[in-house]
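Comments concern the structure below.
One chain of protein is taken out of this complex; the other chains stay put.
Chain naming follows the written order as A, B, C, D and E, and within any one chain the residues start at number 1.
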Amino acid sequence: MLYCLPDSEIERFVEEDVPYGDLTTSLLGIGEQRGEILFTTRDETTICCTEEAGRVLQKCGARTSFLSPSGSHLQAGVEFLKAEGSARALHAGWKVALNLLEYASGIATRTSRIIQTAKRVNPAAVVVTTRKSFPGTKKVAIKAITAGGAQPHRLGLSETILVFKQHTAFLGGLDAFLATVGELRARAAEKVVMVEAENEDEALRVARAGVPVIQIDKMPIPDLGQVVKRIREINPAAKVSAAGGINEANVAEYAATGVDIIVLSSVYFGRPADIGVRIVPKN
Amino acid sequence: MLYCLPDSEIERFVEEDVPYGDLTTSLLGIGEQRGEILFTTRDETTICCTEEAGRVLQKCGARTSFLSPSGSHLQAGVEFLKAEGSARALHAGWKVALNLLEYASGIATRTSRIIQTAKRVNPAAVVVTTRKSFPGTKKVAIKAITAGGAQPHRLGLSETILVFKQHTAFLGGLDAFLATVGELRARAAEKVVMVEAENEDEALRVARAGVPVIQIDKMPIPDLGQVVKRIREINPAAKVSAAGGINEANVAEYAATGVDIIVLSSVYFGRPADIGVRIVPKN
Amino acid sequence: MLYCLPDSEIERFVEEDVPYGDLTTSLLGIGEQRGEILFTTRDETTICCTEEAGRVLQKCGARTSFLSPSGSHLQAGVEFLKAEGSARALHAGWKVALNLLEYASGIATRTSRIIQTAKRVNPAAVVVTTRKSFPGTKKVAIKAITAGGAQPHRLGLSETILVFKQHTAFLGGLDAFLATVGELRARAAEKVVMVEAENEDEALRVARAGVPVIQIDKMPIPDLGQVVKRIREINPAAKVSAAGGINEANVAEYAATGVDIIVLSSVYFGRPADIGVRIVPKN
Amino acid sequence: MLYCLPDSEIERFVEEDVPYGDLTTSLLGIGEQRGEILFTTRDETTICCTEEAGRVLQKCGARTSFLSPSGSHLQAGVEFLKAEGSARALHAGWKVALNLLEYASGIATRTSRIIQTAKRVNPAAVVVTTRKSFPGTKKVAIKAITAGGAQPHRLGLSETILVFKQHTAFLGGLDAFLATVGELRARAAEKVVMVEAENEDEALRVARAGVPVIQIDKMPIPDLGQVVKRIREINPAAKVSAAGGINEANVAEYAATGVDIIVLSSVYFGRPADIGVRIVPKN
Amino acid sequence: MLYCLPDSEIERFVEEDVPYGDLTTSLLGIGEQRGEILFTTRDETTICCTEEAGRVLQKCGARTSFLSPSGSHLQAGVEFLKAEGSARALHAGWKVALNLLEYASGIATRTSRIIQTAKRVNPAAVVVTTRKSFPGTKKVAIKAITAGGAQPHRLGLSETILVFKQHTAFLGGLDAFLATVGELRARAAEKVVMVEAENEDEALRVARAGVPVIQIDKMPIPDLGQVVKRIREINPAAKVSAAGGINEANVAEYAATGVDIIVLSSVYFGRPADIGVRIVPKN
Partner (left out) sequence: MLYCLPDSEIERFVEEDVPYGDLTTSLLGIGEQRGEILFTTRDETTICCTEEAGRVLQKCGARTSFLSPSGSHLQAGVEFLKAEGSARALHAGWKVALNLLEYASGIATRTSRIIQTAKRVNPAAVVVTTRKSFPGTKKVAIKAITAGGAQPHRLGLSETILVFKQHTAFLGGLDAFLATVGELRARAAEKVVMVEAENEDEALRVARAGVPVIQIDKMPIPDLGQVVKRIREINPAAKVSAAGGINEANVAEYAATGVDIIVLSSVYFGRPADIGVRIVPKN
């Protein structure tokens, strides 16, 4: 899913920051001079949105001369994007490109690290990320978690089935819903029905009803290990997913419970990656 | 600046998450039932984007019955937004509204806390925030930092003058630039000329040239206090601003150096606010 | 999934047809007179996009006074949408609203009829519709097939897994792919893996590899019945779906083969529903 | 009018179908392999939107190596569009490009055939198409009817004058309107005034009033021939146009009545053209 | 054609001027106070875009309490638009609404005056306006000329036929074109064919070819009167239109030549109307 963002999105990023050019460059009268811009990792980084950062610089009038693709795992100190053009173009695109690289690479790097941590403990576990990215940033966020090795849990509400208690409340509760879940599965023949459970008792009732994926929300880790075992006894084919508050610090413990799927949002926020930039005059 | 986001932005948030409605609600056949949705703080929170969250729910077909305005400082456990409508509408808007509230209120709350911390030490210090918000989120981000009590340092490149070494490199260096700064100030008669300095020596040269705002980037705190004093001696009217890596943990120390302006980006990222939601059937 | 189309889509429909108002109404000088517009079925119809047609009229300046919701099954001669306003508003919105109603209700009605036909023969069969709607019309098309009782097979490429020979060609062919399908299923833990087969031999190889949904493209109906039986013997839990050229005329035969899922595009095109409109002056 | 669609429209087509890339290609890990895509007619076809299909593939990352222009009349089995690129690019653009080609070429081919049929009987007849295309598709639809040899009857309401009874109802009826039609013609000095008549009596009254184009809606064919003659007697310079339910099956009979203009919508809907596609790995 | 501008256009106007609210109001802390805004003519004015100005204020959060419709001819000193709301809303919308009113009413008033001047001399003359409005402002410009009593000559290139020498140059010159103009007229059965002539000789050749509208560009007024007479002799049914440099100062002379149609661009530019505004606190 290392797709390219649409042009309108690139334009949106530029317009948001430089709607009428860089006033400083303009008043200093340096716009026509030629230079080069170079982006370098400062830490070990899974870079993301280098293609889009390049297009930002191009929209501003520069020419990209080199870039490493999104998803590259780089050591600290590696130069991965270079462009040249007028000082006007370089100054217009500098921070827009940098900002995009830092936020996207921050997500990709956290995702990559969290997956490595989980896999070390439970190589079969799959890490997926929720819909809880910053509103308006889904194109960047999904590209970044994919660059980091994860998959989207749900892109949105229209393409997956996940039953919350907020749904079953309108049906008379969990058991009333579970009585009809077979029918739901038959009607949704090409989808996986997933049901969220909030405690062990709910989880087991969901498993007994034959639901293929039981998502367990915010359960203490020791209890979770216990529930995974019991679900396996009830239905060895069922998948168990854990969600709610999982992050780099606790993912190993979650993975160790034997769950099949780890659902998390924490990669979406946190400190952007630290990326160095130089702008150099060049004749 | 507690403006309202444009409709196209609200629509963008909804379309991103529920482009074709909530499949789960649809397959469960509960869409026409009536219910209520209630949002509550879980921690002490400076809430933001309640107006927009209400409009998200309205776009989905619900009716907002109550909301506390953006910028309200609430204790934990306070209900601040309520809407009612069909289960279809409530499920469509639930997470979009929640997500928007959590990210925006996270920024507002961090901003508010950081300002209180800074003011306790240095009541005259002004806190402003950089252009480094997540690409594509500036409308939310600027509303949120304003709700938290800060002002934007720069909305973008087109409306302020801030001279970086990346500019002066095209002019032959800092001193060559400073030789002409008076002329720049005359031509930019309605703007404040700001110049970034990276060390004490640069800062003092900038101050001697009569620049009204000297922005000092990533200077160790003890050195910074020293520089502030020397700049005061050179030009008592000059303002000193500190930038680079300032956050809730170190803002008090920065404030204590006596700088006039604290420039930071750290409020833009970090954990979203934790907000509780209930959806309740209602006849 | 009887969601509402976004405002920008409603505006797009109006702008496309009446960018500068109705020249005829303007030149006749009748714009300020008041009137009413009434929409009536001419045949038995599953109506769709009445909400959007109402919003089209509102954007043009009229006021909707009555509408039957999308998905209503109406006999011929039933009035289902009424609005009032100036002649300017009614003439501006008339054909845009009508056109939208006729295309959307055409799709909904064909869908509804095809499902009834299929269910009469095979009540368990599920009818789903492909991605092959007219480019740029997916919001209308998906609403319409849902109003008619179908579900989308895939909303697009980003949310489902369907392996075509055009994919396996890059892997060394079908068998090379099938050798790794277990791993794919493990990595895509929350998705149903679907594989397309073009003949009996392929279908059985796919079934033997444990693929949960085997989609069979353009197979003659007698052969299809045969294949369904053989797949059931290999894997009773597998679902068989039939695709390629299925329409109202042949759907009963396809359903009679015992397939679980019927995938079709034919509802998207064909004659729009025939809907009557009257515009009546009113004081 | 073989214009090019705007970029925003091309982007809209792609975003609608592959908002986050092709999940299948991504999970199979084949995205970086190289291949070629080839489009071929399966029937005699007037192709349309080859330029746009090429741009769809380019937006997805492929490079178009060959295309026949929109409006080309091709026999079955002719290859007319070829592109190469990564499997990721080819899979992302495949169905979007195909779908666009099939819908547009379906319209163009029906238009071309209907014109040939009409011209065989009445070489002077002009075929024009109404505003009744699928909402949101006018750019494609008008390009396609032009590729097929027709012209638009009206692009929308803002640029032509066509008086319906729904207009005259606000003026006191047809005769009241006709009493003032001379004045209307004088004020609309650069436009052709067209008036719709629903029966012979109306048509003759309109002709007597000197209206230059009399559009006759849904009249039985024998009556139509009669009316055309009578109108010629009243005003030899008047043009007669026939509208309402004209399609490939009956256009010859309509043309044989001697009408000057044939107005129809039927080309806009109906089965898309059948176009073959191959995707071939290539090193 | 006193249509309403689409919402996206209103939003565009607001976003262009107040993307993040009014900083001054915000810093002064007066945003929550209540007030009223009142717009008054300072001169005799044909007002235009009052509906849109009202919507601008509403988008900013105010409530319109009164407005006179676009096209009203008002004396100096008449109040025609009033809204109330918070100081934040009033200050955000003030200049956007005013600016829109002043530019649109400037165009409408110039148009109205020029038509009155022309009609005084030649009551049958029709005034139409060209495509030469400021790029991106056609929606406002066409509404304004209609409010002032004119009609659009051409909304754009896609809906009218006007043959320039820049077209005939590709056909071998004017006479080569005129030899085929009958065929063009037959094919464009629902359109008026217009041909531009640059001197008397050309005009007469065009008239002799039976072209229904001869547009004469930049001809000295005495010559124009002469040509009109000669064209009448050649073809009494032909319309003559004059274009090129016509404005309020010379329109009477042009009208006196007896031309049927006066084509002009001059109303689109010139001083905006002068409109007074008051903002009044109100409890």
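Brief remarks follow.
Following the convention adopted for this analysis, contacts are C-beta pairs under 8 Å (C-beta built on N, C-alpha and C of every residue); 3 or more make two chains touch, one makes a residue touch a chain.
Here the structure is a predicted model, which means the values were calculated and not measured.
Among the chains on display, the ones the left-out chain touches in the entire complex are A, B, D, E. One of E:T45, E:T129, E:T160 or E:Q215 touches the chain omitted from the figure, and that residue is E:T160. Considering E:V18, E:A125 or E:A242, the position touching the chain not shown turns out to be E:V18 (whole complex). In the full complex, the hidden chain is touched by subunit E at residues 9, 12-13, 16-25, 27-28, 30, 33, 35, 87, 91-92, 94-96, 99-100, 102-103, 106, 131-138, 140, 156-164, 166-167, 169-171, 177, 184, 187-188, 191, 269-272, 279-281.
For subunit A, the residues touching the chain absent from view are 7-8, 11, 14-15, 18-23, 26-27, 31, 59-61, 88, 92.
Touching the omitted chain from subunit B are residues 1, 124, 126, 128, 151, 153, 155, 158-160, 186-192, 194, 213, 239, 241, 260-261.
Assume only the chains that are shown with their structure count from here on.
Touching subunit C and subunit E together: B, D.
In this entry, subunit A maps onto subunit D through a rotation of 120 degrees when their C-alpha atoms are superposed, rounded to the nearest 5. A separation of 31 Å divides the Cα centre of subunit A from that of subunit C.
If each chain is reduced to the centroid of its CA atoms, subunit A and subunit B end up 22 Å from each other. Each of residues 1, 7-8, 151, 155 in subunit E touches at least two other chains.
Of all possible chain pairings, those that touch are A-B, A-C, A-D, B-C, B-E, C-D, C-E, D-E.
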